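Here we show just some of the chains, and they stay where they sit in the whole.
All chains are identified by letter, namely A, B and C, in their written order; residue positions are counted from 1 within each chain.
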Amino acid sequence: MIKAGIAGFRGYSGSELIEILKRHGGVETFLMEHRADAADRPAPRGHAGPPRIAASAEAAAGLDVVFLATPPEVSMDLAPGFVQAGAKVIDLSGAFRLKPAAEYTRWYKEPHTQEALLAEAVYGLPELSDRSAIASARLISNPGCYPTAASLALAPLVAANVIDRSAGIVCDAKSGVSGAGRKPSLKTSYCEVTGNFSAYSLIDHRHVAEVLMNTGIEERDFTFAAQLIPAHRGILETIYFRGKNVASAAGIIGIYEKRYAGEAFVRLYDPGKMPDLLGVARTNFCDIGVAYDAPTGRGVIVAVIDNLVKGAAGQAVQNMNLAFGLDETRGLL
Amino acid sequence: MIKAGIAGFRGYSGSELIEILKRHGGVETFLMEHRADAADRPAPRGHAGPPRIAASAEAAAGLDVVFLATPPEVSMDLAPGFVQAGAKVIDLSGAFRLKPAAEYTRWYKEPHTQEALLAEAVYGLPELSDRSAIASARLISNPGCYPTAASLALAPLVAANVIDRSAGIVCDAKSGVSGAGRKPSLKTSYCEVTGNFSAYSLIDHRHVAEVLMNTGIEERDFTFAAQLIPAHRGILETIYFRGKNVASAAGIIGIYEKRYAGEAFVRLYDPGKMPDLLGVARTNFCDIGVAYDAPTGRGVIVAVIDNLVKGAAGQAVQNMNLAFGLDETRGLL
Amino acid sequence: MIKAGIAGFRGYSGSELIEILKRHGGVETFLMEHRADAADRPAPRGHAGPPRIAASAEAAAGLDVVFLATPPEVSMDLAPGFVQAGAKVIDLSGAFRLKPAAEYTRWYKEPHTQEALLAEAVYGLPELSDRSAIASARLISNPGCYPTAASLALAPLVAANVIDRSAGIVCDAKSGVSGAGRKPSLKTSYCEVTGNFSAYSLIDHRHVAEVLMNTGIEERDFTFAAQLIPAHRGILETIYFRGKNVASAAGIIGIYEKRYAGEAFVRLYDPGKMPDLLGVARTNFCDIGVAYDAPTGRGVIVAVIDNLVKGAAGQAVQNMNLAFGLDETRGLL
């Protein structure tokens, strides 16, 4: 049994990790307390969940892996001690995704305090990354939710040179409210969200940098908007491009099929058919559909994931499976 | 008092008309029955709403105006008799928006049965149309919900030549479920919509034609996607373009301010601030916000309306006010 | 024109007051700032709403009436100065509903700081109160949302002696989330409410005292539960009783019809038909339906209101109309 700790277990990604690891079968879970003031959900008698331990390096020394489902600044605080203690660390925050530190600072508007650790961190989007690097990393940086869907949708098409990048690529991204975290705020209050739909970050969202990094697209050619769906979970991205060197939606789907042959977690729809949030809810799948008007080159991709699973906890467990030599899909199908 | 009939009064646009006319103060409303089988909402004793009359030409002869909140094929059936009977007709369907008949047929995939009436119909989007033509029309064709927001957002910028159209314009459109009508279907069932978000029409939605007509944009340069928000009402459109001849979001907002000076129903946000659905819910406003990255020309517009008000019933009453020489905003502020 | 101030205008009841007074036609509204730190909703340029003034006695001196849409402790702070300044005060909080101070303290678990003002305050539930007392009061205490529905449903039946009180009366009450106010909390976060339904106060909710006061029911005979509906607004109460001296649902409805003859805001359903939240949304109506099994005396009443209208802002305007000699329904139909 792998001994796994979760810091930030009360948040939505942390809670999702608890659920996934319960089904995994090969993991013994420990909840690492680092904020005494955070409110638990009420629980029935005798069902308080996995045992609780301190979020300390001493406690981490007894663990094989620690998931950090914490904000970037907390991840930067906790990661060094845990790595030092010998636990593999899988960080779900943005703290270790962008290199070098100056790039992090540009997008996150704050200094990076762990440059050495940042340098060695391995970005873990298995379908696009080097799996052997993930397997041997001491610190795995789990991708952001928006970039996971956008990168899986765009990287193969950029590589196949079927997008006219000079015409610009648009990613209109929508996320359920859990993407904003569990901390109460007016923005995520029920009465402000229900019956509403709003755009909250246009053009310079911090996740843009990850998409550029994963796809090779240049910043000037990529426009991104982040918007809030009145729903608990799920991300749907509608991606617009001008196509070239391709004759049909089927041709584009063929590129995906070739690129993702053997991948368990990418699923494709028939030309013109589109996935929706319910189709991936509580799964680790990324579903992709394509519409294409060949005469004009107008192309639209719809890519969906569950932001808490493939966009966070599920992908983290996928990375854990790789790191411990297990079947990559364990606990995730 | 203006005597107004509503055909299709049980649908969501029809119900909204009843509510708006109740507040109007200058209208006596009659509900015109044309489907005996449609279900009313349960009503308290003694509060069944306005009087009911037949949806017949005879009945229309006693009215000053009839609103058709019916599907296109029903509007084509009813409009000629009502016009003949001397009532002004304001049609909320798509039956009389596109000319000539061949254009209608291309987008609606069915023949047009009233070519003569189509020829004389006046398209009534007051902020962009000729108000005197609306005022004197026998048949006013009320705009579609999606085209209202997209046209108000795009027409001034196209006219001011600040959009590089050759780079393509994207309109990512999202609508609440009432846009799909009141007829039960699996697609609009509660359990299929709640927690979901889905794209249902990509590139060739029938509303595209109206946007092109209102803005002068060419079809090959315009990509449109229609998507379903898990909410009752409201449309938010995120519009992406490559700018030229303009230096900032403030510059773009200045173009709108000039174009819409004196317009009661278009409201603008400060640069970088964005409107949301709740801000226009149950109002006749179209709210517009702009973000713009001058060095790269990446521009984003967010335009929102209530699909049942400015996108349907409210705009119809605005047209009625024009047609009867009343203050254009009566009943709508 | 009546000059009306609103303290607590950013809260949900305060916002509703702004909307209702806008439609009223006889009121000039002023927003009274008493918390500089509270967040406004984003607003379009040039549409910031009514003018803002300080929440001071000096400012109140220039007003005819002040609505306090504030928590009880703030209402106790503000009311004396405003009354002194000569403005009528209509308090929407629970501060002045229960007399004497000891009764307030028992249910609100805190001391009452304005005993003299409490003594003179007039409880304003027009359908059950003495309208002339409301009309002449310096301080009107607006009823709680739950007690409004429960009292309107129960008072006539208790008075008609058709309830066997010894068998107990149950009021299963459900409210939309706006009843909990606008202040962010985990309990009212979107992700904790959507897809959820929860009971949050059983037996000893502070609103119980008002129902007992309005109906004459004794505490031991009344069981109350407050529950949270995943919806923005609305209260539905399902009330269970053992009937006596009555033969049918129609008979019970007859009692209501007699008691509420001439009342504009109470509506009744046919026997066995039940009102729902949508039927009263954004209205000042209280809708009531009755089911009754005569052989066993099992009776069920469903009473619904919009908690922000008849349960708060609408009823407050109804009281204002009474206090200024206007048509009681002005701005409310």
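Note that a contact is a pair of C-beta atoms (placed from the backbone, for glycine too) under 8 Å apart; a residue touches a chain by one contact, two chains touch by 3 or more.
These numbers come from a predicted model, not from an experiment.
A.B. asks: Counting all identical protein chains, and not just the 3 shown, how many does the complete complex contain?
C.D. replies: Oligomeric count for the entire complex in this file: 4 copies.
FYI, only the chains that are shown with their structure count from here on.
A.B. asks: When you average C-alpha coordinates per chain, which one falls nearest the overall C-alpha average? Tell me, please.
C.D. replies: B
A.B. asks: Upon optimal superposition of chain B on chain C over Cα atoms, what rotation angle is obtained, reported to the nearest 5 degrees?
C.D. replies: The two chains, chain B and chain C, differ by a rotation of 180 degrees.
A.B. asks: Looking only at residue numbers at the chain A/chain C interface, is the share used by both copies over half or under half? Answer same or different.
C.D. replies: Looking at both copies, the contact residues mostly coincide.
A.B. asks: If you average the CA atoms of chain A and of chain B, how far apart do the two points sit, in angstrom?
C.D. replies: Once rounded, the distance between the two centres reads 38 Å.
A.B. asks: Quick one: report the Å distance separating chain B from chain C, using the average Cα coordinate of each chain.
C.D. replies: Using C-alpha averages as centres, the distance is 37 Å.
A.B. asks: Would you mind pulling out the distance in Å between where the CA atoms of chain A average out and where those of chain C do?
C.D. replies: 46
A.B. asks: Provide the list of chain A residues touching at least two other chains, using ranges where the numbers run on.
C.D. replies: 192, 194-195, 230-232
A.B. asks: Flag every residue of chain B that touches chain C in the complex, lowest number first.
C.D. replies: That would be residues 23, 41-47, 194-195, 267-270, 273-276, 278-279, 282, 285, 287 of chain B.
A.B. asks: In the complex of these two chains, what residues of chain A are touching chain B?
C.D. replies: That would be residues 167-168, 170, 172, 174, 192, 194-200, 202-204, 219-220, 223, 225, 227, 229-234, 236, 238, 240, 242, 272, 274, 276-278, 281, 289, 291, 293, 295-296, 298, 300, 302 of chain A.
A.B. asks: Which residues of chain C touch chain A in their complex?
C.D. replies: Where chain C meets chain A, its residues are 12, 39, 177-178, 182, 184-186, 188-195, 230-232.
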